[in-house]
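A single protein chain has been omitted; all remaining protein chains appear in their positions.
The letters A, B and C name the chains in turn, as written, and every chain counts its residues from 1.
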Amino acid sequence: MNSTEQLLSYPRLDPLDPVSLWRGMVWLRSYDERAVALQRQGRIGTYATFWGEEAVQVGALSAIRHSDWMFPTYRENGIVTLRGLPLERAWSYFRGDPGALFDPREYGCAPQSVPLASHLSHAVGWAWSRMVGGHDDVALAFFGDGATSEGEAHEALNVAGVMKAPVVFLCVNNQWAISTPVSRQTAAKQLVDKAIGYGIPGERVDGFDVIEVAESLGRAVERARNGNGPSFIEAFCYRIGPHATADDPSLYRSSVDEEHWRSMEPIGRMEESLIREGLLSYSQAKAYKEAVRTTMLEAARRLDRLPRPDRSWLGKGTFASEVFIGGLTGEEVLS
Amino acid sequence: MNSTEQLLSYPRLDPLDPVSLWRGMVWLRSYDERAVALQRQGRIGTYATFWGEEAVQVGALSAIRHSDWMFPTYRENGIVTLRGLPLERAWSYFRGDPGALFDPREYGCAPQSVPLASHLSHAVGWAWSRMVGGHDDVALAFFGDGATSEGEAHEALNVAGVMKAPVVFLCVNNQWAISTPVSRQTAAKQLVDKAIGYGIPGERVDGFDVIEVAESLGRAVERARNGNGPSFIEAFCYRIGPHATADDPSLYRSSVDEEHWRSMEPIGRMEESLIREGLLSYSQAKAYKEAVRTTMLEAARRLDRLPRPDRSWLGKGTFASEVFIGGLTGEEVLS
Amino acid sequence: MTMVESLNAALDAEMTADDRVVLLGEDIGTTGGVFRVTADLLKRYGSLRVIDMPVSEAGTVGMAVGMCLAGLVPVVEIQFDSFAYPAFQQLVSHLARYRWRTGGSVSMQAVVRLPFGGGIRAPELHSDSPEALFCHMPGLKVVCPSNPLDAYSMLRWAIRHPDPVVFMEPKRLYRLNRAWFNTMPEIWDGWSAAIARQGSDATVVSYGASMHESLAAAELLEQDGISVEVVDLRSLWPLDKSAIIGSVQRTHRLVVVHEAPRSCGVGAEVVAMVAEQAFESLRSPVVRITGLDTPFPMFSLEKEYIPSSELIASIIRKALFK
Partner (left out) sequence: MTMVESLNAALDAEMTADDRVVLLGEDIGTTGGVFRVTADLLKRYGSLRVIDMPVSEAGTVGMAVGMCLAGLVPVVEIQFDSFAYPAFQQLVSHLARYRWRTGGSVSMQAVVRLPFGGGIRAPELHSDSPEALFCHMPGLKVVCPSNPLDAYSMLRWAIRHPDPVVFMEPKRLYRLNRAWFNTMPEIWDGWSAAIARQGSDATVVSYGASMHESLAAAELLEQDGISVEVVDLRSLWPLDKSAIIGSVQRTHRLVVVHEAPRSCGVGAEVVAMVAEQAFESLRSPVVRITGLDTPFPMFSLEKEYIPSSELIASIIRKALFK
């Protein structure tokens, strides 16, 4: 592994190459850590960290190909950098920068969804359209344990079942929705039980195990690609960090619990086993992590140099043609 | 059985007295037939007939007691007459008469819900409130197979599971949602499978068999009353008539099918078995049906004599005090 | 042609012209929709282009958003006005903003057809007029035809338009009158109002079914020697400001008529816009004749709720020409 090469771009994921998955997780962790640092330094605003969910994201992404699309939430805000969105653009979203918005067709990735579960039906519509257009592309849609309670999750899952839309619904059960534990979210024994009510296959996986995630997703993606419709995967993990930088988990959960789950976080475990199996050396690991860290630091510097948007950005892109925008500020009315 | 007595009031239902259940079904059928006739004669507007669903409604109602509440849809528009709402008032709803609206506390019955599935959360809120208030009352909420696809059904069922609200969710699977067959509504093998995803008990019953419905509902009601939370009952039946008087089912389903299901309708079957078992004689049956028919005809005449509402009814009852209604017609602004 | 027929013809024409156009909604296939606007289209275009959806309004509009992402042109039918409410989040947080959320890159070329308004003796919650909600929420264009000709040319425009259009269909007009046309009308320009009747003493601005009441009121007033100009907005957002202002500059008096509740309705916007931009032309107080700020009534009272031609004429007479 050549660290300068790695500096140039994001790691490519191959589900059959565990080292590539480890690299992907390191990339995301480093992205996440840098973002938290940027937030603390006041260089970006409130940020949603995903510490502990690297295995879910990387495992899932490794299971799809480039023409498949992702439909992430705010929690998967960095995943699109694994498809080439410049790091600083991804972070600039949290600086409230409209330049962070991108063309989904360029990266095969929808904009991160803020209203919970409401993006799932978009995945259904996109995937169904590809299918009837004669393509065998698949949509990978992320949503949380909390989002399963929303009516919109239900409608999307149910419609996908009826229409056999090639969608993999990946429920990231990190056990918390802000301060609400999953036990207060539903009386179901496990979230994956909901699949039965939609007549679609369901699987539950260890979300801290990137290989298990990749394999399960691989099966679901194949089903979808072969015309066998959607699946519901529950990736069981833990939200190790706060809900977002503004949140204080000590108000609602015990640090003992946090400690327990933190000790099981996916990257360290995997690194140990790769080293044990001789697929990775300690020094390679260290060098790669260092290289990624440098990449992130450079990107952070580029973030600071991004131009600040001015007033002319207001409303930009709302309409295809801006000829007939009716509402203007009084200022403009008078000018 | 004394026919004049029956003329005076609606039949009381006793789940242990099959004849009372038969009487209830006859009452509803006669109500329904009269309403269809009134519609044909132009004495009421569009009407939603429930032919074939008498066993579901009567079986369910027989399983609850007076302090339990019903949350019906437009399809169960007549059920409240089995709790004493005058027949002509029930029908006057279809004449667009605001006088048809009633105080739910008087009859233990919410207003019929028009927006599908949106009343289910009301049942949850009411039932939970009764429970925490120290009462052991139960809510009986009706909804259709089509309504199961709505996000609001999901939210209500899920919340009820979490909060252990004493609600019986009775899904009347009459196999059609206007022109959409249940097979296009969900890929689930059976609607009752959805219960699993909410962690609540589910049962599927023959909705043409009033005894089976009453027994199943009895179990669900007991669970709820004893603090064991909600249940999901799927009553499998068939919408024998059109969706409503304005609908033409020949556009979307075969008359052979209709014929098949019509032959299984609940009242005739039960009447035969009651006569066979000696619980009812042919002449008693005939006399009762005649008496109910007379009651309905008299009510229909009272309907015609109900006062027609005038302009003063506009907006009446929107607010507790009508002092500050801001919007007035130009007429009123000028007067 | 009735409006139902001309809408059907417009859908048919666009589906033939552009095979990206797909229809989705409840009961639009085999039955052709509860109002038969999509009649026969399933037969003609098949079930991949005319899609009977489960009863899921939010899921349906969300699915349309996803279809736009994939380059299709979805036309959604919501069965009745108030059943747009369960889809409200999809309409205003997604359909309306998705182009913006993709930095202006992806067109939400979609139409949401919304049969609306009272006057057909429909049950509770089947007679709402929610158009102002969509005018207020940024990112949607909102249009409303008042006759079969416009219905045709406007729907064809809406389907071709790259931005999402809420297409308000006045149920009461579906079968009210017929228009005969030998050649089909041209495709609308997407924003212009129409002067439906010329006059000199007052401008009445209206749209949809209220246009018929307004025109009838103008007839009544003519008998009293009052000459009323009637402007059919057609586009509710954005407004054709110059048509409205031009008329007010000629007549110096403004009346707006609609069936929707008054507060923060389209009428409020028309009045406010004129009071800002053509204040000097106004010679007397403006007048709004609208539905009440109360729920649409049970249908036996709907004629009392909906502004009638008699009411409109009498208010105009009293308010402006007493």
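Everything that follows uses one rule, which is that a contact is a pair of C-beta atoms (placed from the backbone, for glycine too) under 8 Å apart; a residue touches a chain by one contact, two chains touch by 3 or more.
Just so it is clear, the model here is predicted, and its values are computed rather than measured.
The hidden chain makes contact, of the residues A:Ser30, A:Ser62, A:Ser129 or A:Gln185, with A:Gln185. Within the complete assembly, A:Ala147 is the residue of A:Ala147, A:Ile240 or A:Leu274 that touches the hidden chain.
In the complete assembly, the contact with the undisplayed chain comes from B:Gly125, out of B:Gly125, B:Pro181 or B:Pro201. In the full complex, the hidden chain is touched by chain C at residues 58, 82, 85-86, 88-89, 92-93, 96-97, 100-101, 124-125, 130, 132-133, 135-139, 237-238, 260-261, 263-269, 271-272, 274-277, 279-280, 282, 284-288, 292-295.
Looking at chain A, the residues touching the absent chain are 45-46, 74, 93-98, 100-101, 114-116, 118, 146-147, 149-152, 177-180, 184-186, 246-248, 251-252, 308-311, 313-315, 318, 325-331, 334. Contacts to the hidden chain, counted on chain B, fall at residues 69, 98-99, 101-105, 110-111, 115, 118-130, 132-133, 151-152, 155-156, 158-159, 162-163, 315-321, 324-327, 333.
What we mean here is this: only the chains that are shown with their structure count from here on.
Closest to the protein's overall CA centre, chain by chain, comes C. Chain centres here are means of the Cα atoms, and by that rule the chain farthest away from chain C is A.
One inter-chain figure worth recording: chain B and chain C are separated by 35 Å, centre to centre, where each centre is the mean of the chain's CA atoms.
Residue positions of chain B with contacts to 2 or more other chains are 149-152, 184-186. Shown for chain C are the residues in touch with two or more other chains, namely 54, 56, 58-59, 86.
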